[in-house]
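Only a single protein chain was left out; the remaining protein chains are all shown in position.
A and B label the chains in the order they appear, each numbered from 1.
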Amino acid sequence: MITRHAVEHTLDFRYGAPVHSSVMTFFVQPLQDRRQVLIDFAIETEPRGPVFSFEGPFKSKGHFLDRPAPHDRLVVRARSTVETHARRNVPTSLGSDGWDRLRRGIRDPGLWLMLQPSRFARPSPTLGRFMRNHGLEPGEDPLASALELSAALHRVFEYTPGSTAADSPIESILETGRGVCQDYAHVMASIMRIWGVPCRYVSGYLGPDAAGVAPAASHAWVECWFPDLGWTGLDPTNDSGDDERHIRVAVGRDYADVPPTRGVFQGPAESVLTPEVTVARREE
Amino acid sequence: MLAREAADFYWMGRYVERTEHTARLLHHQLAGLVDTPADELALGWQVLYRTLGQSVPETSTDADEAEAFLIADAYTLAGTLVEDRTVPDSMISCWRAARANASQLRPQLPLRVWTCLNRGYLWIRDCDFPGAWKVGPAELVSRGIDRLRLLAGVVDAVMPRDDAWRFLELGRFVERFQHQTALLDAWDRVGRAPERRPALSWADLLRVCGAYELYCRRFTMTVRRDEVLDLMIRDPEVPRSLRFALHRIENLLVGIDPLGNRHPLAPPHRTALRLAAVLEADAVGPSRPRGREGREPGLFERLARDGRALHDRVMAAYVDYPVAEGLPT
Partner (left out) sequence: MNASDPTLAGGAGNGREIVGAAGSGAFSHYDLDPRFFDETFRADGVPRPACRRLSEVLARVSAEELVRVQDSVHRLFLHEGITFTVLGRKEVSEHIIPIDCVPRILTAAEWRHIEDGIKQRMRAVNLFLRDIYNEGKSLRDGVVPADLVLGCPQYRVQMRGVKVPHDIYVAVGGTDIVRTNAGFAVLEDNMRVPSGVSYMLACREATKRALPALYREHRVREVSAYPERLYSTLVSLSSRAGTPRVAVLTPGRYNSAYYEHAFLAGQMGADLVEGRDLLVHNANLYARTSSGLRRIDVVYRRIDDDFTDPVTFRGDSMLGAAGLFHAYRAGNVVLANAPGTGVADDKAVYAFVPDIIRYFLGEEPILANVETHLCRRPESLAHTLDNLQDLVVKEVGGSGGYGMLVGPQSTAREREEYAARVRADPANFIAQPVLALSRAGCFVDGSLQPRHVDVRPFTLHGRDGQHVVPGGLCRVALAKGNLVVNSSQGGGCKDLWVLRD
């Protein structure tokens, strides 16, 4: 079954006083690949002006803009129509010699890269303690271990909006037990990489469920790589796989590679960002 | 050239000029230690500080106390103005500031200019002020002035007449204009106070400004206030007259930004024109140098205000302009 989403992602920057200029990059354009179809995409800004697109490090499409004239507000509105598939039938284990087949299968720099520690997803003494305290160890099978880890994180952490910031290190969620989806994903990626499973960070949206009860939002989860299966989505925040609600925008080693927005402005002002995401869903 | 470099050249010019200004006044004061009456010297210190925009240290014009004040305080005051790094207008501070600007301009600055400025700074940094004081206090300052003249000569000899030079000179003459305005104002104010006896000598003002001989040739050896002020404000041939500085400023601005080219009659040009008109129109009779009843601003106040505005507009037009205005069309 195919689900069609109409996504509108608005970033509304308000400055306390007019700023001289601002420069920004965005990762807000959904991916187009075998698992997801991007029907259309448009980005518009206020004040108006050109927006440039570029290819990011992991096939993600980024955008860039600069506004050199004084302004006290900058609004970026990205609209896209995306088709997602219902969840594939993912097995719960790889079967015999899972670890061996996994190790042998990693022969590509793109996979090796997702085994390396990165700025937000890296080992640390705190992480080591956390893993020992919760008995987090790889099991007989890589895929089963990943599913167990996702379940464990979901159980151990308490999802608490506002408890961490965009640039919080994983120590914050590890020590307080509270965090948001980005923190869940960073912890999951750090541990999977330690265990030798290539794991990447996914930035995206979570559409409403079929009943239209759960609200839409920006979201983050991970994808682990397994032989035969390839990149497989795992959402530790919801302890689920990725299904038709998960709209993938960009992948990277962690948040730092693909932030929805990163910018600087010149001028003596404070800036307040109000992001807003709406997703309208239609089954086909 | 880069806007930041233009600003550095401009400030370098201002600081070099400021150093020389301080040095000239100081030299006059110190040379006068030999024979000038003590109370007049005290007035001189007041003028000096007032020109630098600083509060005047408490002094007495009572002859006996002033005599005691003469040597000890002169030493302290001169020392402060020569080698105190915490005093922003001291010679060493200005020199250091000029050097700091220059050090960011090395790619644009001819090596000879840098070397001359740097050696001058190393000289004043390493000079033995207490030792120099014993030999003859004016001598040290005089040597400093010589070094500044050498620098001016090297600049004149080796720098091409491009924007770098123009901004350097612009800084010098804006600084000169502001300083001369302040000096004339302070001299007139302190010297003319009716209760003050004796007053400051107007001939000394001419000497400080290097215009005494010219005055004598043009007028008489009897020095009169009105004629002195007229000369120092309006004469186009006296290098330290306001007219002279303004004339140079106008020429430099036209060189940097030919009129009507980038902005038709850009703000700095307009301010300079207005200043020229003020100089032309306003007579400095004994009755009119100050505003009436303090309501209408007097000539010096207007010159001081417009002189500051000139600086602000130079910065706004060439350094801190909004990005959108600078984009190529």
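Convention: a residue touches a chain if its C-beta (ideal position, glycine included) is under 8 Å from a C-beta of that chain, and two chains touch if they have at least 3 such contacts.
In this text, all values refer to a predicted model and were calculated from it rather than measured experimentally.
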item: Residue among B:Leu41, B:Leu151, B:Val208 or B:Ile256 touching the omitted chain; value: B:Ile256
item: Touch criterion as defined above, residue of B:Gln54, B:Thr76 or B:Thr115 at the omitted chain; value: B:Thr115
item: Touching residues (missing chain, whole complex) on chain A; value: 21, 23-25, 50, 52, 54-58, 64, 66, 68, 107-109, 112-113, 115-117, 252-253, 257, 262-264
item: Chain B residues touching the omitted chain (full complex); value: 1-6, 100, 103-104, 106-108, 111, 114-115, 118-119, 122, 163, 167, 256-257, 262, 318-319, 321, 323, 325-328
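Assume only the chains that are shown with their structure count from here on.
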item: Mean-CA-position distance for chain B and chain A (Å); value: 63
item: List of chain B residues in touch with chain A within their complex; value: 322-324, 327
item: Residues of chain A that touch chain B when the two form their complex; value: 20-21, 68-70
